[in-house]
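The structure appears below as structure tokens.
Missing here: one protein chain of the complex. Every other protein chain is in place.
This part shows subunit A:
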Amino acid sequence: MTRAFLAVLARDLRLAGRIGGSGALGLVFFLMIVVMVPFALGPDLNLLSRIGPAILWLAAVLATLIGLDRLFQADEEDGSLDLIAGTPAPLELVVVAKVVAHWLTTGLPLALAAPVFGLLVALTPTAMAATSLTLLVGTPALTFIGAAGAALTASIRRGGLILAVVVLPLMIPTLIFGVSATEAAGGGTVPFATPLMILAALSLVAAVTGTLAAAAALRWGE
């Protein structure tokens, strides 16, 4: 069972790094959005540093959607899902392996790169660290919620847009607590730990419900 988990994880990581994989694409997309904002708002450093965490979080949400539509669709199209149906490991475990691989290639690089991109929106060092930490805790929630949507739209051609419409409303709570935790780090009435804990809880809940929902959607699609 561990073997099947590691096999799927290793294969998806390898595919993300090969031609046509979405390995670095999410990160580049993230950078593009963050770069566009100062051009649109003008060089008002106070304004930028005030809304900077929100911009980084919004960009992270959108960047997570990159490649998510292919998470199960690619396997559905080439018959890999038929192959996966024959594994003795439960389908939920395969879903977790695929989601972890997607997070390692999308969510984790976003969290690690956030301090660097924070420079572009004039974040203070505290805010940079806080954004990075909240993204690290919050992006798993985004990926797991997205996985459920990806499983639902796996057999739909051009399902990417439907996926975004289905999944984005469900990501709102994560966005709210991600941004409020980052802002709480820079001072305020709420201690930093409170929204951070809720963010961690959201990730844990999404890990369970997202996995079960995605596996159920894949089975139902059969």
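The definition used in the following text is that a contact is a pair of C-beta atoms (placed from the backbone, for glycine too) under 8 Å apart; a residue touches a chain by one contact, two chains touch by 3 or more; residues count from 1.
What we mean here is this: contacts and distances are computed from a predicted model.
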{"item": "Chain left out of the displayed complex - its UniProt protein name, from \"2-oxoacid:ferredoxin oxidoreductase subunit beta\", \"Cu+-exporting ATPase\", \"Heme ABC exporter ATP-binding protein CcmA\" or \"Branched-chain amino acid ABC transporter permease\"", "value": "\"Heme ABC exporter ATP-binding protein CcmA\""}
{"item": "Of A:Val37, A:Leu56, A:Ile84 or A:Val167, the residue in touch with the unshown chain", "value": "A:Ile84"}
{"item": "Which residue of A:Leu15, A:Ile176 or A:Ala216 touches the chain not shown here", "value": "A:Leu15"}
{"item": "Chain not shown: contacting residue from A:Ala4, A:Ile51, A:Ile198 or A:Ala216", "value": "A:Ala4"}
{"item": "On subunit A, residues whose C-beta touches the chain left out of the figure", "value": "3-4, 6-8, 10-11, 14-15, 18-21, 77-80, 82-89, 222"}
